[in-house]
Structure formats: structure tokens, C-alpha cells
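Yeah, one chain of the complex is gone here, protein chain that is, but the others are all in their spots.
On to subunit A.
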Amino acid sequence: MSLIAITEVKKRFGDNEVLKGISIDIAPGEVVAIIGKSGSGKSTLLRCINGLETIDEGSIVVAGAQFLPDETHLKALRLKVGMIFQQFNLFPHLTAGGNVMLSQMVVKKTPKKDAEAVARKMLDRVGLAHKFDALPDELSGGQQQRVAIARALAMQPIALLCDEITSALDPELVAEVLAVVKELAAEGMTLVMVTHEMRFARDVCSRVVFMHQGRVHEIGAPEDVFANPRTSELKQFLGVQ
């Protein structure tokens, strides 16, 4: 059974239809990379899965829970899927540890002591145990993104959505973030990532989705998609002739 079932999803911004009927089924433990030009709707699709955007038609079911746009359903959905953003979006007024503790305490009502223990464990998992008391300002971009990953993991999601999480990083900091993601994938976490890191997609992902103009243009195992692109759009996108 699929963990995330996206069926015929359509999304419009005014007259502009950005998703024109998307259907993807994602199995538990799968690592799916979504690639495509900017404006192809890949980020919008990801935001729909987390309920940051409402959908106009179709359905999104995560682990049996239907996406409905009211606060109770949204909260249930968001407890299942964590999201990591391009701009990290750490809470600047809290320390790294505070960032990881906050939602546990506020949303799950975890006692402070337990939340702190979880936060230390999660920060250790992303290699930042020693930065527990550092403010986001004092961390590098790569470190901030790793704290953001720890923050999402602390909610014990069954899937993680990654929205171009290395695009805002200096080149030398990309590797440390991707290493953490790779480790998560190895541990069996379900991951859906919008990415421009083609090599990473090829090495780590179990499936690659190529989106073009609001549709799934090609989908398949990375070796097929990258080695034998069938459509001219994908060939052009990958720069092969």
C-alpha cells in the first residue's frame, strides 16, 4: 500500500493552472526526487502535500488520512509529514535546541525534560550536538539546515518533504546536508525531495519524477530517467542531445 497517494491533483492560482492533474503513489521507504525547470509546479506539489497550499481538485492521502483544509485535519497531516525549506526558516529568537524543542512542547505537549532529551538526540543525529545553545545567527547555512532537519525529525514524521534544501547554500556546505539526507534514506525514511542535485538524485533516490508545465512528464528509476530520457523536454533539461 502506498504511503502517500496523490491522485489527479489540480491547483490553480487565479487563471494560471500550475498543477494539471498529478498522480503519484509513493511507497513507504521510497526516496523520490522531483526535478524540473522552475515554474514546472514541483515546489507547489510539495507544498500541497504538506497543506501549505490548498488543492482545487483531486485528492492527497497520507497514511490513510485524507487532506482536508481545516485545522484539525491539517494538524493530523502535518504530524505525519515534516517539511524542510530552502530558506531553513529556523526561529531566529530561539537557540538550536529551542528550535527543536518548541513544537514538541507546544503541539505534542511533551514535558520540557523529555523534549530536551529528544532535541539533544536529534541534533546529535545531524552532527550538531555541540551547537545546542547556539542561536541560528551563529550557525553556517549548512548547520542551520541541519538544525531544521533535526527540528522536523523531532516530531517523528513518517515522511519528510524537502523543498530545494541545498539551493540556498554555498557549494562547500551542500555536502554536509546531503550526507544527513543520505543517512536518513539509508535508515528507511520516506523522502520526497525537490532538488537540483542531479548526482544526488541519481545516487540516492529510488525514483525520479520529471515535471514539466504542471504535469508528470516522465517517471522511473534514476538509471532509466537519466540514462535514457525519452522526451525531448527531459533531454533538454538534462542537457543531453
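The rule is simple: a residue touches a chain if its C-beta (ideal position, glycine included) is under 8 Å from a C-beta of that chain, and two chains touch if they have at least 3 such contacts; residues count from 1.
Heads up, the rule we're going with is that contacts and distances are computed from a predicted model.
One subunit of the complex is not drawn; among "Lipid-transfer protein", "Carbon-phosphorus lyase complex subunit PhnI", "ATP synthase gamma chain" or "Polar amino acid transport system permease protein", its UniProt record names it "Polar amino acid transport system permease protein". The missing chain, though absent from the display, is touched by one residue of A:11, A:125 or A:151; that residue is A:151.
Among A:2, A:59 or A:89, only A:89 touches the chain that is left out of the view. Of the residues in subunit A, those that touch the hidden partner chain are 50-52, 71, 74-75, 78-79, 82-83, 85, 87, 89-93, 102-103, 106-107, 137, 148, 151-152, 155.
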